[in-house]
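Every protein chain but one is kept in place in this view of the complex.
A and B label the chains in the order they appear, each numbered from 1.
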Amino acid sequence: MAIITLMTDFGIKDGNVGVMKGVMLGICDSAKIVDLSHSISPQNIREAAFVLEKSWGYFPAGTIHVIVVDPGVGTGRRPIAALIDGHYFICPDNGVLTMVYDRADRTKTHIEIIELNQKRYWLPVVSHVFHGRDIFSPSAAHLANGVKLQQLGSVITDPQRIDFPNPVTTQTGWKGEVVHIDHFGNIATNLREEELIDSSNHRILIKLNDNEINGLVKTFGDRPPGELIALFGSTGNLIVSEVNGNAAMRLGTRIGDVVEVKKLD
Amino acid sequence: MAIITLMTDFGIKDGNVGVMKGVMLGICDSAKIVDLSHSISPQNIREAAFVLEKSWGYFPAGTIHVIVVDPGVGTGRRPIAALIDGHYFICPDNGVLTMVYDRADRTKTHIEIIELNQKRYWLPVVSHVFHGRDIFSPSAAHLANGVKLQQLGSVITDPQRIDFPNPVTTQTGWKGEVVHIDHFGNIATNLREEELIDSSNHRILIKLNDNEINGLVKTFGDRPPGELIALFGSTGNLIVSEVNGNAAMRLGTRIGDVVEVKKLD
Partner (left out) sequence: MAIITLMTDFGIKDGNVGVMKGVMLGICDSAKIVDLSHSISPQNIREAAFVLEKSWGYFPAGTIHVIVVDPGVGTGRRPIAALIDGHYFICPDNGVLTMVYDRADRTKTHIEIIELNQKRYWLPVVSHVFHGRDIFSPSAAHLANGVKLQQLGSVITDPQRIDFPNPVTTQTGWKGEVVHIDHFGNIATNLREEELIDSSNHRILIKLNDNEINGLVKTFGDRPPGELIALFGSTGNLIVSEVNGNAAMRLGTRIGDVVEVKKLD
């Protein structure tokens, strides 16, 4: 029994996600299909990359992750499949896997990537505008059925990557930026716990959108409702929140806004 | 193992879709339940009919499609089940299957329809306002368990149909209307590829909401972001889009707006 996860920017009203599941179940009726998100902002490859990176590792090895955020559908961009750290990834070659590649590079994990070009594993008719249905879903279902990665296409070694901003150290601390705003209005930055680890030995000040937050707390309930707090989120990223409120709306925060962490002593 | 698809106008916040699944799994615990959409506009039978028509054919034969967009719940409107082209459909008799019937008529496919009136396949208590839970879900689950269509009720031959606007040919081309606007703001018309097939031999002009678009492209990425384009969507309908943008918001388009295609030579 294989698990297939789905992430798209399709929304949930038009039936397109259901159609992908119909195609997959028609090929592999034992697949367990799990929705990761279908509310990625339209064409937002960076957001998809972020949500994927914090999610895929919580699935068991062998899981097949299908990501269809695909502004280049029907153009020359390649459809690809990758095997990394025991997980399969199927998506357009547009950089959405950059963070997965980067992590594999850091841990010296082998990466195997193929261009999907074996049309016998696609739907018989392929539209110019819905490869999620016609290429990615059937390819995932064939993998789930036991077809080998190498049967689906030819090895490539030059996948697209996109640049993600890296935090920098400053004279007084660190400077990063906002990389995600969640459903609650929690503001996730690219400053990570392991990089700020010595912050636990300092009093620190967090600056974001002309607001200053003194020190870190462990969890939301450590402060009364309405208070702005900074803490490490469940993925190890530094986040700024309003207790029982929406920090991003309150501060007018947007993706890319600068965050500074200053050591006070 | 049977697949059951669900389409409703219930939204996803109140637990009603989950309740339907609970009822179904209580009767047939091996069913695979797939959400098609729960964001059909309230009481919008036409929208449900359109989403169903472009979706059901991608599921394997034997799939049971449950559609609950049901402004007449608890009145005299009949609950029905149909077997068409190897697929089952369970819904109120309010015309939501019109496009499925029409396609079957065109292809001379046999249609079998019954009125659900065998109460032993319903929940013991039937409310006046939630037949999705009390009649349609248990009926679907019993079908999934192997109960025959004919056991669920009595044959009828006069199902409700609703009128869908048909495109017309004009002296200079074709005239149709907008039938769906998707999550991306793509505007789907009822002009179809097979009807416009000779358009490929002509230069054409598409007119919609006082905007003119010259010619067709194959896919979104053929033009730069922000440009208005016309192309055939994944279901063969002529669609109008803005590359990486929202055409419907930009043009103020609404369902029913007129679309004209003119041959220029």
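Keep in mind that, in the parts below, a residue touches a chain if its C-beta (ideal position, glycine included) is under 8 Å from a C-beta of that chain, and two chains touch if they have at least 3 such contacts.
Source: prediction; values computed, not measured.
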Full-complex contact with the absent chain, from B:Gly11, B:Gly62 or B:Gly256: B:Gly11
Of B:Gly57, B:Gly72, B:Gly215 or B:Gly245, the one touching the omitted chain in the full complex: B:Gly72
Hidden partner interface residues of chain A, rising order: 1, 3, 5, 7, 12, 32, 34-40, 51-52, 54-56, 58-60, 63, 180, 182-184, 218-222, 231-234, 244, 246
In chain B, positions touching the absent partner: 9-19, 21-23, 25-26, 29, 33, 42-43, 71-75, 77, 127-130, 133-134
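Definition applied: only the chains that are shown with their structure count from here on.
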Between chain A and chain B, centroid-to-centroid distance (C-alpha), Å: 31
